[in-house]
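With one protein chain removed, the remaining protein chains of the complex are shown where they sit.
Here is chain A:
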């Protein structure tokens, strides 16, 4: 073994890692290279995965079988794409190599054009994550890198803020959806435990010389850190433990009671998925159906009608409805068209009021006026003409779930909206989020190992490990500041000067 090692050393001499004690902080090595799915998902034949940063070449060579030759710059090559760990062929696709500075980000970049199926994309993203020095990109990171390298023109820079806003907003919704589930609770729990660990180590460092902070505190931290480490490792190994992430554009039907929300759901999925009755408040829970609209996957949810109700069950239903609206990519607000005030000016005001009662923000919504079969043709045309002139109202659709009138127009409108939403790679691709979570959790585990390595030799470096672990987890659950740690310290210990 030793001989073999020696021989391989001769072949690649200067590339050695710094070795601290028994291994050094190698697991936390520089993670400057980022990757992300940059095409949309859903009905797409080809998915584009982009890599940017110094390790791009390593990734390209190890995954596209280019170990012994350099790929020509800016030329498409048809290659088998393999997982560098298992050598298993994942897909056959095009790879492109853009040496910096002549690339979008100004850094060395590469692109993988693979088949658009979710399984292939997930496999390639996972394989990329296993290349040393690679991590999934944060929201807007490619654009930000391009900006920093001076690669964006003036007009592009102006749009940058809005772009990042849109991306972080999509990610926030995505995070909200996932954090409300079992997985979210798990991460929050880890974060809480880690915060406590860090607070106790920090208390021991900053106060134990003058204060009554027993050595036992540190022993508790040891146990906690070890438990957390095994728990996160087990979580990373066991894929089934994670909640299955729902995929597709999240479309939520919301509105007042008896507006015909459940009828709309049934009409759209062409089967009686939800119970429909003339009694207000029939739907109490969220009814979910997966649908395909013009080739794009959507997850349609019908919710309870929004009203104040003394009934406990219904009140819970309304709470859930509001939660869903908060997390939705697109909201269909259904209004009973026959209940609109007859006066044209008042109808617009009524609709505005109604919308602000249903939605927190109005940027992603369609207004659906149901039951138009109950209106006379004359009133309907007058309404249509009046309301199209009102600025600030979202797009309107007049339909009747009863006679299917206007349904075609509505479906076209829905199709267009869903298409735009799917073009945004961040709005619902769970594979990407999963890959990001994995990367952060791996970072967290490596950092906890650092704690154990330095626990007895150097507590400052051990504490650094817990800090890094919390930073890693904080990328999923939200940032933790120094003040928060100090608050825990002062709550748990009697500290004097």
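A few remarks follow.
What we mean here is this: a contact is a pair of C-beta atoms (placed from the backbone, for glycine too) under 8 Å apart; a residue touches a chain by one contact, two chains touch by 3 or more; residues count from 1.
Keep this in mind: contacts and distances are computed from a predicted model.
One chain of the complex is hidden; its UniProt record names it "5-taurinomethyluridine-[tRNA] synthase subunit MTO1, mitochondrial", one of "Profilin", "Myotubularin-related protein 9", "5-taurinomethyluridine-[tRNA] synthase subunit MTO1, mitochondrial" or "Small ribosomal subunit protein uS17m".
Touching the chain that is not shown, out of A:120, A:149, A:186 or A:205: A:205 (per the contact rule at the top). Of the listed positions A:149, A:186, A:217 or A:459, the one in contact with the omitted chain in the full complex is A:459.
Although one chain is not drawn, its touching partners on chain A can still be listed: residues 1-2, 4-6, 9, 16-26, 28-30, 32, 139-140, 144, 147, 157-158, 160-162, 164-165, 168, 202, 204-212, 454, 457-462, 464, 482-483, 485-486, 489-490, 494-497.
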